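Structure incoming, see below.
Note that this complex is displayed minus one protein chain, with the remaining chains in position.
We call the chains A, B, C and D, going by the order they appear; numbering starts again at 1 in every chain.
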Amino acid sequence: MTQPGLTKTGMIDFRGVNKWFGALNVLRDITLSVEPREVVVVCGPSGSGKSTLIRCINGLETIKDGHLIVDGQRVGDPATNMTQLRTEIGFVFQSFNLYPHKTALENVTLAPIHVRKIPRAEAEQAGRVLLAKVGLADKVNAYPAQLSGGQQQRVAIARCLGMRPKIMLFDEPTSALDPEMISEVLDVMVAVAEEGMTMMVVTHEMGFARKVAQRVVFMDAGAIVESGTPDEFFSHPKTDRSRAFLSKILRH
Amino acid sequence: MTQPGLTKTGMIDFRGVNKWFGALNVLRDITLSVEPREVVVVCGPSGSGKSTLIRCINGLETIKDGHLIVDGQRVGDPATNMTQLRTEIGFVFQSFNLYPHKTALENVTLAPIHVRKIPRAEAEQAGRVLLAKVGLADKVNAYPAQLSGGQQQRVAIARCLGMRPKIMLFDEPTSALDPEMISEVLDVMVAVAEEGMTMMVVTHEMGFARKVAQRVVFMDAGAIVESGTPDEFFSHPKTDRSRAFLSKILRH
Amino acid sequence: MIWQQFLSLAGSYPLALRGLGMTIVLSLISLALGTLLGFGLGILRTGGNRLLSGVIGAWVDLIRGTPFLVQIFLIFFILPEFGIELDAFTAGIIALTNLAACFICEIVAAGIRSVPIGQVEAALASGLSRWQRMHQVVLPQAMRIVLPPLVGQYVLLIKDSSVVSAIGLTDLTRVGWLVVQRVPNGLLVFFLVGVGYFIVCYPLIMLARRLERRMGAAHGEVQL
Amino acid sequence: GTLDEITKRGELRVAVQTQGPPFSLVGANGERTGSSVELAELMAKEMGVKITFLDFDWDGLIPALLSGKADLLVADMTPTLARGMKVAFTTPYMYTGSTVFTKADSKFKTTGDCKAKGTKIAVLLGATGEKEAKAAFPDADIKSYKGGGPLLLDAVNNGQADCGVNDVSAVKGQSTAYPAGTFTIMPDLLSKEPLAFATRYDEPDLLVWMNLFLNQVTIDGRLQKNLDYWVNSDAWKKDH
Partner (left out) sequence: MLENFSFRTIVEYLPLFAQGLVTTVWLSAISFVGALVVGIVLCAMNLQRGWLFRAPAKAYIDAVRATPLLAQLYFLYFGLPRLGFVLPELVVGILALSLNSGAYIAEIIRAGILSIPRGQVEASVASGMTYTQRMRLVVLPQAFKVTIPPLLGQAIVLVKDSALLSLISVAELTRAGQLLASDRFMPAEGFLTIAAFYLLLYYGLKALAVLSGRWLGTAGARA
């Protein structure tokens, strides 16, 4: 296994993390450090614990033992203000989870106004700029139901960027999309990565991984089985399990 | 356009079919004939009318004008017994649509027992064989909720085969699946095609199209824009629209 | 004084039991009939026949929109003018069955509408007939949505059955009215009447809760 | 005629309201009894048929009669002229009147006291007491209750009303359920009102017969015996 050293602290730092759902050990002894400005792609078969892994980072799941340090703060420690820490972390869901009763712009400005306490006018100004950046300048006042899946996901990304987070987490952001909409979302993600955001992305889009990831992490049955640069991983997978997995998803 | 002649009758025969949803002309003057044992792949951007096209074949949608002749019977004609005709046509949905309150075996045997009036024991015997054929011999008594997406879709295919249909229709059968499950479903579909089934498949899985399709039909805005062998279509798309579409879905 | 009233009340237990029995019998019969009828109406309501659905809808509105007491009066006192002579028990059963059917019709219709359209299409595509689709595919799934509110509605209907005392049936509520003439303590008497209903209704409420929880668990409730 | 029907049917159907002692009540053992009830039973006996009681709320009495569910009404009903437009009353068989009662220790000692503005007076909905209270206490706050005389006593006893107005016989009969001395019953009557039975105008034969019956029982003293037992004394208390 090729996790970076345990001594220095990255932006996201798993140290011997375990998590159970009932009797099921969904995260097994995870040790993984993500540097600032690094883009890490997580892949692996369904049920291997990818979502659980990144959901732990902003405390959507709680961990049983081990340490998880994010931006210098220990997740789950009573002394850590999780609400505060979460404002530094953007999370993009597979199912978008836009607020259906708010327009695109309102979705983007809601948290900045109420959490960051930015004046409304300023937040809206910034929100318009962000929506323009993800290519939705003309959809500012549309409700989620009036947008295609790809457009919704781009609003969701803008919503996260609106908080000016230090970290962005993506949980299969394109797997609920029609094929032709996938690229419009990936383009936005590439742009975000190129601006130097620290990112962890659960995805099977290998084109994206090749293009922007510094590292690919392969999980199976709750454990990190392999990790390396995209080239290493795709061309020379080291374990049988990763080979089998790659053969399945690359074949068609 | 390269539709086969209008005079001879194929297994599925669209002749100048139009369909409206309100003011929206979702099928425009469709003329298309599918021969027995032919496998036709339908692709095109979202909203182009692909689903509507194949849903017309078994009367899930009704057509406004033009003729649609399936297995020698005119769809929508009062003289045609649609319930009877539907038993000759299997339909596989993107969202599986298994009956959640029935086991895999019960899903497969329901229609044979109640529609074909096959004795239960015989139907169950046949059902087991079918489930084994799609690789689910050990999931006979599992409920849909206990199966992965790929397993559910394979049960759905077995459910159609149980009726011994002459035609199988597939509406994006793999687009709701995790990437590693796609191939297990495609494998089953390939096997069905190789046994000589007449098939129309809406899909963006170009590997599948290349492997078994005799023809690829490209739709846009309700019309058939292009149609040809997979090699012709993928290597030398003739229209701008098909080129733009292919560039989007093949890029990542 | 209270103690003496209490003793006097305790002495009336045969009457109270008779009242409770009447409430239970009335409810049982009319809920059973109402459920059957309600399911039938609910299926027709969603059956695609616009006219039939409209007529059923209008009837349900009429019944839901008017006081039950008036409905009972009409059935018991006005129907005889059209040559339909009913005894109080039958009239009560008919009125309550009709009321139950109307409420249950709406619950069943909502349940049927909640079954994903894809299920119906799958059944249609495999050539199942109308009745087979309903019987094999739609209703079993609708039941999950229907059951909790159905049981909840039963509780409401059992309580509504007290209105039939207006046409002279000695149910639990009426026993309260009779007894309070002799033991003039409204608080005590109607508290005990309340206890009587509680004994009948509470198990049903528990059942509704359990059904709801089972559904909720299956659907993954949101955690706040 | 109706009488022939009753004979043929072998059953007299009588609508009653269980409004409390002494006229109509359900005894400790669940048996239906009271002054009016016994008179009705006597009627059936004289007709030579059996009796069926139909028990309704006040709301149900008139519809029961008008719809033919019952042959006659036996309730302590005052034959007002307005009501007489709809149903046929017999000649009155007794006279009573509305009286005022209060809680023994209250500041309302006389009927006059109750005339004060804002006095809360409990009456029975639709009963003649309601009309009379409105006339006698124009400044008072009249509250109409449903469900029978005993609830008026309960309301006054609980303090929801300062005084009650109801038929004097009813008040006397019903107050015995409380310890002696709970209520002050004013000696003066607000009015003198007759009580009568009712039937339909399309049953003239029955009406004539009922009047004849009342005549007979007055003459042979059976009516007086009934009233002495139920209305003019507490004698019934030890039996029921």
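FYI, contacts are C-beta pairs under 8 Å (C-beta built on N, C-alpha and C of every residue); 3 or more make two chains touch, one makes a residue touch a chain.
Remember, predicted model here, so these are calculated numbers, not experimental data.
Counted over the whole complex, the shown chains touched by the missing one are A, C, D.
Looking at A:62, A:84 or A:141, the residue that reaches the missing chain in the full complex is A:84. When the full complex is taken into account, the listed residue touching the unshown chain is D:67, out of D:7, D:52, D:67 or D:191. Listed residues C:75, C:142 or C:155: the one in touch with the omitted chain is C:155. Interface note: of D:45, D:109, D:146 or D:237, the residue touching the hidden chain in the full complex is D:146. On the side of subunit A, the interface with the absent chain consists of residues 58-60, 83-84, 86-87, 89-91, 93, 95, 97-102, 110-111, 114-115, 143-146, 159-160, 163, using the contact rule stated above.
Counting over the whole complex, subunit D has residues 58-59, 62-63, 66-67, 82-83, 85-87, 122, 125-126, 143-147, 154, 158-160 touching the chain that is not drawn.
Interface residues of subunit C with the unshown chain, by the touch rule above, are 61-62, 64-70, 73, 77-78, 81, 152, 155, 159, 162, 173, 185-187, 189-191, 193-195, 197-198, 201-202, 205, 216, 220-224.
Keep in mind that, in the parts below, only the chains that are shown with their structure count from here on.
With each centre defined as the average position of its C-alpha atoms, the distance from subunit A to subunit B rounds to 35 Å.
Multi-chain contact residues, meaning those touching two or more other chains, do not occur anywhere in subunit D. Pairwise chain contacts in this structure: A-B, B-C, C-D. Against subunit B, in their complex, subunit C makes its touches with residues 116, 118-119, 121-129, 132, 136-137, 140-141. Interface residues of subunit D facing subunit C in the complex, by the touch rule stated above, are 18-21, 25-30, 54-57, 59-60, 63-64, 66-69, 147-151, 153-154, 157, 174, 177-179.
Put simply, subunit C touches subunit D in their complex at residues 1, 8, 11-12, 14-15, 18, 69, 73, 76-78, 80-81, 88, 165-168, 170, 174, 177-186.
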